[in-house]
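Every protein chain but one is kept in place in this view of the complex.
Let's turn to chain A:
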Amino acid sequence: MTDLTKLSLADARKGLKAKSFTATELTGAYLTAIDAANPSLNAYVAVTPDKALEMAKASDEKLMQGQGGTLEGIPLGIKDLFATKGVHTQAASHILDGFKPEYESTVTANLWRDGAVMLGKLNMDEFAMGSSNETSYYGPVVSPFRAEGSNAKLVPGGSSGGSAAAVSAWLCAAATATDTGGSIRQPAAFTGTVGIKPTYGRCSRWGTVAFASSLDQAGPIARTVEDAAMMMTSMSGFDVKDSTSVDLAVPDFAAAVERGVKGLVIGVPREYRMDGMPVEIEKLWSQGLEWLKAEGATVRDISLPHTKYALPAYYIVAPAEASSNLARYDGVKYGLRVSGKDITDMYELTRAAGFGREVKRRIMIGTYVLSAGYFDAFYVKAQKVRTLIKKDFEDAFNDGVDAILTPATPSAAFGIGDEALAADPVAMYLNDVFTVTVNMAGLPGIAVPAGKDAAGLPLGLQLIGKPFDEETLFAAARVIEKSAAMDFSPKPWW
């Protein structure tokens, strides 16, 4: 029998419908793969085999009768940021030790409604703060990819590093992820997978551990554009429990995948041509444009003049919102408590012990920029800059641009424990330079694998779309996927 874990989500669905194999067999294959790989990759922080097999059995009963939802019997990995009832939910942080929510996040509830099966919870940067998955309390995730001729461990990207590594290493059919500044798209680009951050408001944030509420969005990471579209359709939808959830009908995104790009205008922002950009990234970008042109799109140079200010503004807005959101971890309501001589002492000791260094650094920055006398100079200014960044995109779209093509990251994956990056927090932040503008403007963005660097590591391109026009992104990403026609799977060493 073929290895069931190697099937795309779409093909697994066809096989289940045709009764070529059962959901229990498919789930069992993934659980076996996780057992073998997780000691090396550290992608899962909690595996839930009993729950998985129970859900698979329920799916099999439906499938047997020719019933079932759009994801019936499909085994998924869930980022540790999503509340899953009765199951490990700790945002990969020490401060949430032992937390098992009494409720289910809306996004995961939607997936279970459609028949998906939960394999377990995926590693991530602590509270989604990081670009390498090295800030997790559970230790770094190791990328399934290695540079040719090297055994050095590479990062899978972050913060959704567990999601990206698990999808790419066939430890789940697809995974949930979240993106505040690039946390879906950067790890997808590093691991040769497809990741989409939808328009702000498309997915409910209810039951997802909050980092920066005005930027956070859930989305999928999958092995193909079609798989990502199928996941997106299930995860999306209006939710009264999230006041920023948008009351819009959810299209069947998978139906848009083969729509093509004929007649579309693709913008190429000159500000994304950074000084010192590696030649292979530049070549990849031009190649992507050629592919889109060959399929009937028109390419147009555009300007997004405030691009360079997006990342500095982000490092005001995101820490400010994080410092408020993370105030709830106080040793009283859940998780870790470190006793002190009085209640303030208890708060301070609990938070000092429970949060990792990167999280503390960001809470400190956020507290500082929101403190008396600094609010206008920092937060209000950053929100004004955000207005300008959004207007840059609106001008381009009003001018007839349908989507924008950029590189997804400034480089391929780097090594675990990179000393230059560890010494300079800002250098790590620059990983998000191409992705963060999209969060600041609330737009949808997709990362799709498009090529490899000289060492054989995957490189991704990013497409940015109009608000709520994820369909165009799926169609254009599919053209790139088809034109690249490359195998982006890792060579198993684990």
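In this section, a residue touches a chain if its C-beta (ideal position, glycine included) is under 8 Å from a C-beta of that chain, and two chains touch if they have at least 3 such contacts; residues count from 1.
Just so we're on the same page, contacts and distances are computed from a predicted model.
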Out of "Dipeptide ABC transporter ATP-binding protein", "Putative spermidine/putrescine transport system permease protein", "Aspartyl/glutamyl-tRNA(Asn/Gln) amidotransferase subunit C" or "NADH-quinone oxidoreductase subunit K", flag the one the UniProt entry gives for the chain missing from this complex. "Aspartyl/glutamyl-tRNA(Asn/Gln) amidotransferase subunit C"
Cross-chain touch to the chain not pictured, restricted to A:98, A:149 or A:276, is A:98
Across A:323, A:409 or A:472, the one contacting the chain not displayed is A:323
Which residue, A:112, A:137 or A:347, contacts the hidden chain when the whole complex is considered? A:347
Hey, which of A:355, A:397 or A:474 is the one touching the hidden chain? A:355
Considering the complete complex, identify which of A:386, A:452 or A:478 is in touch with the unshown chain. A:386
Using the document's contact rule, name the residues of chain A that touch the chain not shown here. 98-102, 199-201, 214, 240, 243-244, 246, 306, 308-309, 311-313, 315-316, 323, 327, 330-337, 339-340, 342-344, 346-349, 351-352, 355, 360-361, 363-365, 367-368, 371, 378, 380-388, 390, 424-426, 429, 440-442, 467
